[in-house]
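Only one protein chain is missing from this complex, and each of the others stays in its spot.
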Amino acid sequence: MNEFVVSLNNNKHSVRILPDGIVEINGRKVKADLSQINNCAFLLMINEKPYEIVCNKLDNGNFGLLLEGWYFETTVRTRLQETVAELMNNKLMESHKSDFKAPMPGLVLKIKKNKGDKVKIGEPLIILEAMKMENELRSTAEGTITSINVTEGISVEKDSIILTIEK
Amino acid sequence: MNEFVVSLNNNKHSVRILPDGIVEINGRKVKADLSQINNCAFLLMINEKPYEIVCNKLDNGNFGLLLEGWYFETTVRTRLQETVAELMNNKLMESHKSDFKAPMPGLVLKIKKNKGDKVKIGEPLIILEAMKMENELRSTAEGTITSINVTEGISVEKDSIILTIEK
Amino acid sequence: MFNKILIANRGEIAVRIIKACRELGISSVAIYSEVDKNSLHVRIADEVYLIGPSPANESYLSKEKIIKLAKEIGAEAIHPGYGFLSENSEFIKMVEESGIVFIGPSSKSVEMMGEKTSARRLMEQNSVPIVPGTIEPLNDYKEGIKIANEIGYPVMLKASAGGGGKGMRKVFNDSEFEESFNRAQNESLKAFGKSEVYIEKLILNPKHIEVQIFADKFGNYIHLFERECSVQRRHQKVIEEAPSIFVDDETRFKITKAAITAAKACNYYNAGTIEFLMDNNKNFYFLEMNTRLQVEHPVTEMITGVDLVKLQIRIAAGQKLDIEQSDLRINGHAIECRVYAEDVDNNFAPSTGRITHHRLTSGPGTRIDRGIDLMSEVPIYYDPLLSKVTTWGRNREEAIARMKRALIEYQISGVITNIPAFNWVLKQKTFLDGSFNINFLDNEFMPLVPGKWKEDSADEIEDVAAIMGALLKQKNISLTTSKNDIPETNQWLNQIYE
Partner (left out) sequence: MFNKILIANRGEIAVRIIKACRELGISSVAIYSEVDKNSLHVRIADEVYLIGPSPANESYLSKEKIIKLAKEIGAEAIHPGYGFLSENSEFIKMVEESGIVFIGPSSKSVEMMGEKTSARRLMEQNSVPIVPGTIEPLNDYKEGIKIANEIGYPVMLKASAGGGGKGMRKVFNDSEFEESFNRAQNESLKAFGKSEVYIEKLILNPKHIEVQIFADKFGNYIHLFERECSVQRRHQKVIEEAPSIFVDDETRFKITKAAITAAKACNYYNAGTIEFLMDNNKNFYFLEMNTRLQVEHPVTEMITGVDLVKLQIRIAAGQKLDIEQSDLRINGHAIECRVYAEDVDNNFAPSTGRITHHRLTSGPGTRIDRGIDLMSEVPIYYDPLLSKVTTWGRNREEAIARMKRALIEYQISGVITNIPAFNWVLKQKTFLDGSFNINFLDNEFMPLVPGKWKEDSADEIEDVAAIMGALLKQKNISLTTSKNDIPETNQWLNQIYE
């Protein structure tokens, strides 16, 4: 497994790791050499240019990378995994089902919609309190609310599914 | 093994580690609680006072401790080990034998004494070059040089025995 | 001078105050909640006490426990930092009555300025210009709609007890009014314990200009020039600088004079800040007075050389101001970036976790004030401010160049921060030419969230990130992710103070 598809910034990059410290990125060959500083920090040399990179593993198994002041979340798959993922994704797209997740941990203050309501993108769904601020969360999909998994006054974890919208 | 003798700054401290986070230091009982920050750094709470301590293990197995801007090298022995060490030490004292060690790595520039020479404390023994500086090393013991283990022009490691003086 | 000061706060400001104590040879006492046991402010204090469970109202907001502790351990003064109890006149009164010195203004001054509508009345009486609007809290939303129509939309609803952007809502027309009114009341109640809100005309595209003042207990007043804090998101300051490049000498003379008038009007002593909105024509309007140390005080320290926290302590101990107005001049330019634990692209959600890697920036003209260190926790309970990066330069361009350099050097792992977003801001024309106002981020940054603002980063950087991702996966390198990766030898003794 030396061929990877790396997704970041809505772009997909093809990376092949070749022998002798050579890496091919989107068809271009470069010298790449990695040194580890500690459990999070690395020094990556690309040809004659050094990059200090701080890495962390995200809850979903992806990597968060901080370099030159920029932060990227990357999804890395082998070529095979990528093909599978694309198939799965297409299936999901077909089902027209979209989970609306909590973007942060917080307290559900108010649920503004009911099961069965039709919603548009940008329509307020719930008010979540976090860090003493009320955050109005708006719909990221269009369709009908088929389930609501929370009630007012309960706390939710980050990424827990609040409700589901189907087209 | 909950009773230790800790040597530092030419003083010996008696430390007993008791149950429930209590430590007895030189007969005085205190609450002590240790948290580890990383492989070198610790937070030690003594009663209500926090101490940040950076520790390293020295080549000889002793500990180097940096706290509140001070650095101490400590020798820690269990009460039993301490008794043995004292006996050994007494024997060594009796033998009147003293090893003169290189205080730093360097290049032996000049040996100013010969085997069989009598030397006094403070008398120049050798000149060692390190960091482009010539360092004149002086005797720390009085007696007769019974062996010289280096020759001019060779490099020595730190703590390697340069010569031996016997009374 | 005091021998022992209790610091009723946490995070970077507690650390800042401990440093001031150490420089003055004063013993510092930290308090901490359960989740903060490994915090930096706990590690570096001279004495520390667990004050209660993690939620703020059981720990850092627990007036009685804090005062009781201070008395028992012989602390002669309490420094409140900012936030928490710092502007709570009831707490300050309790401190005063307990015979302990409060490092800040009198409870009376705080009361006069804390209630925003009465502060507006006071300013009006003293000819300090205020934003048009009510000088009494609204009785109900219907009254609000009436007044909004009188002064003209858009208007702002604000918490009478407010500050720091909480309990504030913009309203553009009658139909939005009721819900905004209710939301503002709710937030206000939660943040400050009082639901009263009042109404102000919305000044269009103003700059936020504030003046740092200082007074001793003998009636001597000085100002330490202005700060500009127009780079805001949701009324929360993100980048501050001193001086403001928008303020000319004449305007500076007028606004600092107004600030001192405002401070005198409430018989103020210790450090305080008068916040103003300034329109395009350099007209300024009193917004509120912050009767405490500000988050952004480092930029003033860097252009004046005055250590504001040490001065606070000296003034509180009854010393006279040892600086006269004529001693002060603006030296260069300073900029501060507030580093928050937040995920910009995930709706600015607070990011919590344990700091697993922390490399500070260093070098000329660079200062960091930080509440975090290796292994400290970033909990959900409190403000997500991790640290503040401040840079100084002979001029604004140099300060900005140093900030860019400093932010690239600064590494934090364990939580996601907003550092990358500063990279974006520091490159924008609107920021560089100084024409930004308080709507800058809302207008120019927010439409690019999530993700689009990152497209500014060079393709080269994206390629490097992609290679790094692939190498991490291929080599199966283990990264510190969970809290269990770091050894913990044993538990702290229970030192709950009750």
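Read from first to last, the chains carry the letters A, B and C; within each, the first residue is number 1.
Everything that follows uses one rule, which is that contacts are C-beta pairs under 8 Å (C-beta built on N, C-alpha and C of every residue); 3 or more make two chains touch, one makes a residue touch a chain.
For clarity, every value in this text was computed on a predicted model and none was experimentally measured.
Q: So one chain is hidden, and I want to know which residue out of B:9, B:83 or B:146 touches that hidden chain in the complete assembly.
A: The one listed residue touching the chain not shown is B:9.
Q: Any idea which of B:32, B:108, B:126 or B:162 touches the chain not displayed?
A: B:32
Q: Taking the entire complex into account, which one of B:65, B:126 or B:162 touches the absent chain?
A: Missing-chain contact among the listed residues: B:65.
Q: From the listed residues C:125, C:267, C:280 or C:362, report the one that touches the chain absent from this view.
A: Per the contact definition at the top, the residue touching the missing chain is C:362.
Q: Which residues does chain C use to touch the chain missing from this display?
A: 15-16, 19, 22-25, 44, 298, 301, 305-307, 331-332, 359-360, 362-370, 373-374, 392, 394, 398, 401-402, 404-405, 408-409, 475, 477, 489
Q: Against the chain that's been left off, what residues of chain A make contact? List them.
A: Considering the whole complex, chain A reaches the absent chain at 21, 31, 33-38, 41, 43, 45, 48-50, 52.
Q: If you put the missing chain back, which residues of chain B would it touch?
A: Chain B touches the missing chain through residues 1-2, 4, 6, 8-11, 13, 15, 17, 23, 25-26, 30, 32, 34, 36, 38-42, 44, 46, 51-57, 63-72, 74, 76, 78, 103-105, 109, 129-135, 137, 158.
Simple rule for what comes next: only the chains that are shown with their structure count from here on.
Q: Comparing the two chain pairs, does B-C have more C-beta contacts than A-C, or is it the other way round?
A: A-C
Q: Using CA atom averages as chain centres, what separation in Å is found between chain A and chain C?
A: So the centre of chain A lies 31 Å away from the centre of chain C.
Q: Taking the mean of the C-alpha atoms as each chain's centre, how many Å separate chain B from chain C?
A: Taking the mean C-alpha position of each chain, the two centres sit 50 Å apart.
Q: Can you list the chain C residues in contact with two or more other chains?
A: Not one residue in chain C touches at least two other chains.
Q: If you look at chain B, which of its residues touch at least two other chains?
A: Residues of chain B never touch two or more of the other chains.
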